[in-house]
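Input: one structure, supplied below.
All protein chains but one are shown in place.
Chain naming follows the written order as A and B, and within any one chain the residues start at number 1.
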Amino acid sequence: MGEILQQLVNGISLGAIYALIALGYTMIYGVLRFINFAHGDIFMIGAFSGYFVANAVSHILPTGSIGAVIVVFVASMTICALLGALIEYLAYRPLRKRPKLTVLITAIGVSLFLEYLSQLLFGATPRGFPEIISNHALIKSKAVTIDVVGAVVIITSFTLMLALRVIVMKTKIGTAMRAVSFNQQAASLMGINISKVITFTFMTGSALAAAGGVLYAAQYPSIDPLMGILPGLKAFVAAVLGGIGNITGAALGGMIIGIVESFIGGTFLSTYRDAIVFAILIGILIFKPSGILGKNEVEKV
Amino acid sequence: MTGLELQHVTMRFGGLTAVGDLNAVIEPTGLVGLIGPNGAGKTTVFNVITGVYSPTQGDVKFLGKSIKSLKPNEINQHGISRTFQNIRLFRGMSVFDNIRVSYAPRTNNKIIGSLLRMGGFYKEEKEVAMKIDRLLEFFNLSHTRDEQAISLPYGDQRRVEIIRALATSPKLLLLDEPAAGMNPTEKVNLMKLIRQLRDEFKIAILLIEHDMSLVMGVCEQIMVLDYGVKIAEGTPKQISENKHVIEAYLGEVVE
Partner (left out) sequence: MRPQLIFALIFAGLIGLSLVTGKIDPYYYTVIIFIGINITMATSLNLINGFTGQFSLGHAGFMGVGAYVSAIASTFLTTHGLGTEVMGGVPVMAIALLVGGLAAALTGLAVGIPSLRLKGDYLAIVTLGFNEIIRVIIQNVDFKIDGISYVGGARGFAVPQLSSFLWVFGIALVAIYFVENLINSTYGRGFLAVRDDEVAAEAMGVHTTRFKVRAFVIGSFFAGIGGGLFAHFIQYITPDNFTFLKSIEIVVMVILGGMGSTYGVILAAILLTIMPEALREFSEYRMIIYSLMLIVLMIARPQGLFGSETFTRFFAKRKAAANKV
């Protein structure tokens, strides 16, 4: 029983990070109808930004202090938001009217570019991530241990998801975003600046991925330029599982994938963990491509 | 035996009834026109017959057999072929190759024969080429044989589509607005051609057309759809005098 509960807690904190990344996939898919393959690498850049910022400010703000944590988060989210907007502007915008697969291939190119540029700049060897959150057990009972980092991961993720929900549902730009994802042409006729909405979407999605990257690095404190590939792919699976284009679905999908992965990790199937996540993806795409919460898009022939 | 039989065919999309309780019969060498205002459900009828959609209710029978649950390619194999309202030629291919696709599912030399080029491969390829050339000649399009199909003038593209459909040796040919985009001379020629097709190939033809003079001039039987419901049926003369039809078209500019 105790172990099950512990796996569940671990799963939720891992799932919360997947959810943060999945949100970016889903939002970008919502407005542009394409899979941003490079999203996992933004997550990686987020972790690296966190690493450098934490080290840079450590003279003024001691690592582990609240001030430092906030600076690290804000800085890395800002860096990635700008990077996201830049990538969209340079690589994807010229392809706006082009077929989806051209954009997908470009996204693969962007992904490789970010990975290998980081390898050149930061080196391929993993680096230890500074202990930005001083860790100790928060709750320690026979059944379950929750440490500070785990709690921060869960609380921060949920706060950010809630903030995103408010932005999407209550603000003007959020309404525009929903309009664009519903019908781009109509939205444009209603005077919505599509480019602005897309830029904003990339910025928000990338900022969330950056937060995910910092949280992931705080929990598993070893970062390297290829660290974004697998979490990125799994978060994509989460987005599809929840119903791509659906924000609540992405959060839900992230949780499910995190929990499933955590439980499999505790069994004899642990070496098959990644394969099982992909098997889930294939299963959904074949049997229920719209995902758990997605709408069925009727293909017009 | 009757050719095509539509029995109480109904096609709904969500709350919208595109075709409602349609009954129709097309004889084995019938030449029938399907007319109606825009959005009357004419193309939907084609899509139901050719298996693009499966009817919500009712049955489609061809030569006495129900074909409503068959896939489009199976329906084509049963002898129904079609053209498309918004021309769908294969963009990467020449005129010759566009028509050649129709023989792809009908060759004796499939993978192994094609890979190894044995077992009468060349003989069969020659036969296919001859058939295509004969069809091109019949349509006076021999000179376009090796051109990219989509680079041809609109009217020629429509005719290539008709050839492509004919190449599948259909017993029933569905033509979706074959005259759209043609000039008056081309239209007159097309009218002659359609009759000629029926007589030469001994097939039934069902055509959707907006051009009234063309429909009236060429078809022996006409069905009128409005809001998915058949409002009239008969010879051109009967239709032109039918009250319901005149009502349905009133205020509606017929292109």
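One rule holds for everything that comes next: a contact is a pair of C-beta atoms (placed from the backbone, for glycine too) under 8 Å apart; a residue touches a chain by one contact, two chains touch by 3 or more.
Predicted, not measured: the structure shown is a model, and the values here were computed from it.
Student: Using the touch definition up top, pick the residue from A:L8, A:A91, A:I173 or A:I194 that touches the left-out chain.
Tutor: A:A91
Student: Check each of B:L63, B:V101, B:V188 or B:M212 against the chain that is not shown and name the one that touches it.
Tutor: Missing-chain contact among the listed residues: B:V101.
Student: Which of these, B:N47, B:T144, B:Q157 or B:Q221, touches the one chain of the complex that we don't see?
Tutor: Per the contact definition at the top, the residue touching the missing chain is B:N47.
Student: Tell me where the left-out chain touches subunit B, residue by residue.
Tutor: 43, 46-47, 50, 52, 71-73, 76-77, 81-82, 84-86, 88-93, 97, 100-107, 109-111, 113-117, 121, 124-125, 128, 164-165, 167-168
Student: Of the residues in subunit A, which ones touch the absent chain?
Tutor: Listed in rising order, the touching residues are 34-35, 91, 94-95, 98-106, 108-113, 115-117, 119-120, 233, 236, 271-272, 274-275, 278-279, 281-282, 285-286, 289, 299-301.
Just so we're on the same page, only the chains that are shown with their structure count from here on.
Student: What's the distance between the Cα centroids of subunit A and subunit B, rounded to whole Å?
Tutor: Centre-to-centre distance between subunit A and subunit B: 50 Å.
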